[in-house]
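Other chains of the complex are left out, but the ones given are in their true place.
By written order: A and B. Residues from 1 in each chain.
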Amino acid sequence: MDDALVLQLEVDRLNADYAAALDERRFDEWPLFFVEDGRYTVQARENFDRGLPLALIALESRGMMKDRVYGITQTIYHAPYYTRHVVSPARILAPADGDGGLVRAQANYAVFRTRPGDASEVYNVGRYVDEIVRTAEGLKFASRLCVYDSEMILNSLIYPV
Amino acid sequence: MDDALVLQLEVDRLNADYAAALDERRFDEWPLFFVEDGRYTVQARENFDRGLPLALIALESRGMMKDRVYGITQTIYHAPYYTRHVVSPARILAPADGDGGLVRAQANYAVFRTRPGDASEVYNVGRYVDEIVRTAEGLKFASRLCVYDSEMILNSLIYPV
């Protein structure tokens, strides 16, 4: 049982560290939460539920993520905003069976957005659908799929969810 | 101490599984989170705080819950919406003392609603006041009381909280 306890807390901690990096705008650290060929996907629930492939964002390596970070911090013109992630404790669906084992986990999230001088508002809510592996540097995402409920995205989604 | 740790994680997992079943619209599974004669109550905080009995929804068995599920999925005419539950780690108030022991737990929740083509919004926030028992099939609710702050409920509350 202890192994399951430890894994639960490790996954919740991974989610909290991930949220903190984004909310504190340490975007350069964001790709490091993934393995080298990790996938990051943001998909509407409507498409996910029907098994349709269309996704708002689909990145397939740390390199693509770094490119995205360069885009959002250096080149995209957009109004600034803060994000704040509140994430529920995760559901571990398939624990690792061995060092190379894959952990499947899901967690509900709410992201709040605050624009300068404005009140905070609900920005994006949904579910993380994750594949996590254990590496020498701790747990990393092999795949993080953000399935969002919010069909109308306020303005546009600039920063990672 | 280990028993308390395990119980904390089991209760958080129960809350996460419950939320996932509702948010993924697996409504048929909802009554199975309760014991056969389990109670599900949704009550305004104003009434709860004053000890008044009036509740928005009061179901007293799995049978009544199945009936409710039939209603919401087959007969009630209503505009569709998605729900997303974000739940804080629970407070275990009285741990089980033996196999038949009752666990009293509470957790704060926020439910977000998303209507097709619309932005997500705060739908219902409040507190779960739970009585949980251990069964052969794992933890089940003997009673789940949803005490909601939101005096004005957007449109009407169709799906379980």
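One rule holds for everything that comes next: a residue touches a chain if its C-beta (ideal position, glycine included) is under 8 Å from a C-beta of that chain, and two chains touch if they have at least 3 such contacts.
Bear in mind the structure is a predicted one, so any value in this text is a computation, not a measurement.
Taking the whole complex of the structure file rather than the 2 chains in place, the copy count of the single sequence reaches 3.
Throughout what follows, only the chains that are shown with their structure count from here on.
Per-chain CA centroids place chain A at a distance of 26 Å from chain B. Residues of chain B that touch chain A in their complex: 2, 5-6, 9, 12-13, 15-17, 19-20, 23, 82, 84-89, 110, 112, 114, 116-122. Listing the residues of chain A that touch chain B in their complex gives 1-2, 4-5, 8, 45, 86-91, 106-110, 122-127, 149-154.
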